[in-house]
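Would you mind keeping the following structure in view while I ask a few things?
Yeah, one chain of the complex is gone here, protein chain that is, but the others are all in their spots.
In this document, chain identifiers A, B and C correspond to the written order of the chains, with residue numbering beginning at 1 in each.
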Amino acid sequence: MQDMTDFGKSILATQPFSQFIGAELHQLSPGSAELHLPITDTLKQQHGFAHGGVVSYLADNALTFAGGAGMGVPVVTSEMKINYIRPVIGERLIARAKVLSLGKTQAVVRCDVFVKDGEKEKLCAAAQGTITALPDKKPDI
Amino acid sequence: MQDMTDFGKSILATQPFSQFIGAELHQLSPGSAELHLPITDTLKQQHGFAHGGVVSYLADNALTFAGGAGMGVPVVTSEMKINYIRPVIGERLIARAKVLSLGKTQAVVRCDVFVKDGEKEKLCAAAQGTITALPDKKPDI
Amino acid sequence: MQDMTDFGKSILATQPFSQFIGAELHQLSPGSAELHLPITDTLKQQHGFAHGGVVSYLADNALTFAGGAGMGVPVVTSEMKINYIRPVIGERLIARAKVLSLGKTQAVVRCDVFVKDGEKEKLCAAAQGTITALPDKKPDI
Partner (left out) sequence: MQDMTDFGKSILATQPFSQFIGAELHQLSPGSAELHLPITDTLKQQHGFAHGGVVSYLADNALTFAGGAGMGVPVVTSEMKINYIRPVIGERLIARAKVLSLGKTQAVVRCDVFVKDGEKEKLCAAAQGTITALPDKKPDI
């Protein structure tokens, strides 16, 4: 799956926001994606933890990559749900997404987000969402 | 509610990530919050729209501000769900959050996110989540 | 909108489960739906409240009716999220759903569920979900 991971990296490189905050794609296959994000001080909130919005960005993007790789077409995240499980204290966020079901126009995907603190990984958020092929995202009203 | 809005601005100023991406608090009361985010090129994804993770950051933060102002204690977002309704094309994101219910340890809050393009505002995302007083967020396992 | 409400009642009458638990459609328009459910002892859980699954059934169905009436085609609920706000004690559940956005293949809809206890209505749950035209619901795997 190195070819697909390389292709995914080239897509990530075209996302200004992902570059801006420093996301790294470590693995991509038709059924899964792994995104990393080194935690810098600029990504934190007032209590010194990584901001929840940073965690949800990473989960959202991992869901989209996994679903898009599964469907093989340009996609967007239609919707997602995230439970924040523990304060994010550590050096690196790791989001692992896995496709649950795959159709022609949408995929249902789950994502676990871990924080790596030294050698330990701890689950810090769990997400689930729907990835949709691009033309489905233009509402009439 | 100017005092509460000013207090909220002082909190937002202590969130490095919110400063980093440029969020602005425009209104805060015990039952509501309004956060803005000017859309710059760095906040976009590969199709030229604001990245979904940016939209979810703003919704998440607006939910937290509204719930925290309602509960009057330090809080975190426990969980949230967001539906992305249309591609975000415009100059400014505006997230308006409103508390639906308020308890001693948690609040349920909704948030509508609009994109302002010229004079028009269009709904681009809808979120709903749970805000919890801080001590509830430390799981044993 | 009496014609549409009557049409909706005829659809509800063809749902065995809705008949089984006693749901009543009180209003249907292209942008909204109101479903009622008299609370009987059989709909309760062990603490004497209406079961959460009953509340989620009603929210789900109200979302589907509102979205389907808006789209004008046979639909299913693709996904939904529900926050349970207070224990359901009273005589009647009332679910009011409202379409937030409407496209050719999907709608985003919100629903508030109230419990009526004597003359008072109290918000007991808040839901949000995606309604999709039927052919989109057949995944390949």
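What to note about this one:
Everything below uses one rule, namely that contacts are C-beta pairs under 8 Å (C-beta built on N, C-alpha and C of every residue); 3 or more make two chains touch, one makes a residue touch a chain.
Predicted, not measured: the structure shown is a model, and the values here were computed from it.
Although one chain is not drawn, the whole complex shows that of C:T5, C:S18 or C:Q106 it is C:S18 that touches it. For chain A, the list of residues touching the undisplayed chain reads 81, 83, 85-86, 100-101, 108, 110, 123, 126, 128, 130. Residues of chain C that touch the chain left out of the display are 11, 14-18, 20, 41-47, 50-54, 56-58, 60-61, 64, 74, 76-87, 137-139. Taking the complete complex into account, residues 78-79, 81, 101-106, 108, 130, 136-141 of chain B touch the chain not shown.
We take it that only the chains that are shown with their structure count from here on.
Computed from the mean C-alpha positions, the centre of chain A lies at a distance of 31 Å from the centre of chain C.
Look at where the CA atoms of chain A average out and do the same for chain B: the two points lie 20 Å apart. The distance from the centre of chain B to the centre of chain C, each centre being the mean of the chain's C-alpha atoms, comes to 27 Å. For chain A, the set of residues touching two or more other chains reads 78-79, 81, 137-139.
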